[in-house]
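First comes the structure, then the notes that go with it.
Every protein chain except one is present and positioned as in the full complex.
Moving on, here comes chain A:
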Amino acid sequence: MVRIRQFEERCVELYSGGEVRGFVHLCIGEEAVSAGVLGALGPEDAVVTTYREHGHALARGIPAESVFAEMLGRVTGCSRGRGGSMHLFDVSRRFYGGHGIVAGGLPVAAGLALADRMRGQEHVTCCLFGDGALAEGEFHETANLAALWDLPLLLACENNLYAMGTALNREHAQTDLAARAASYGLVAWGVDGMDVLAVERAVARAARAIRDGAGPVFLELRTYRFRAHSMYDPDRYRDKAEVERWKERDPIQVLSTRMRAEDGLDDKAIAEVEKEVSEELDTALDHARQGGTEPVEDLLRFVYSPAEGSS
């Protein structure tokens, strides 16, 4: 979580300095979801996610250098600089994006799960998406397919209470998201998304149930983003006091408070972790900056697969 937090703080600097461009969506405040969900999945499980995915990518094990390089548009980035912040991919880690169309990843995740099922693999496909995605037909269609075909699919809804500037109760008639998912026949429950251990436990339990053949599961991970929707967002639509209230449940604080009480964690140990992470990210960023850029002559690569002929 500390790593994700510091990574994102660097992103702010890189964006302000003009080194990173485009739309950048930070997950500061939502680190417990990244660390908890990805921490509970195995390397064979597949992951599909959204444009707010730096945390998911790092927690999946994609090196920080590779993510930085992607955001800097370098050929050494995990999507060769063609995707940027919103489209991180690493198929070697079964990390299938990085989707920019809200809810667009959901049916794709159902297909990954279907393929595993058809091949008799015991893997889980985990699809991460926001509360806003539940308003799209794609959610309805995927939930129905998953339940109908009994797919090994974990629908992990990162409910941060806002879809851009639209609050949950102004986008959904039924704001109990788990209840809605249950109406499709999915096993569904809500989880404190600010508590990384609670998230990890819930995902581990869900994944076990899915592997045991209990069918698809929907988890509502209740969390909050401390920053604006994207670097472009002036954040006019919510009360500053509300943000401050949620910051009292900062997931890093929640965990460190518990570890102080239960494991004797002290300030010195915390400072050491922070320093270690900071040094790691310094090196990662340095290396990322040294990465080359894709030559313009290669613009038309990856439109078709090499084996299929050229464009």
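In this text, contacts are C-beta pairs under 8 Å (C-beta built on N, C-alpha and C of every residue); 3 or more make two chains touch, one makes a residue touch a chain; residues count from 1.
Everything that follows uses one rule, which is that contacts and distances are computed from a predicted model.
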The complex's invisible chain, by UniProt name, from "Spermidine export protein MdtI", "Alpha-ketoacid dehydrogenase subunit beta", "Cellobiose transport system permease protein" or "RNA polymerase sigma factor SigM": "Alpha-ketoacid dehydrogenase subunit beta"
Which of A:164, A:198, A:243 or A:270 contacts the chain that the document leaves out: A:164
Per the touch definition above, residue among A:55, A:132, A:193 or A:215 touching the missing chain: A:132
Where the unshown chain meets chain A, residue by residue: 21-23, 73-74, 79, 81-84, 86-87, 99-104, 132-133, 135-138, 163-166, 170-172, 233, 236-237, 293-294, 296, 299-300, 303, 311
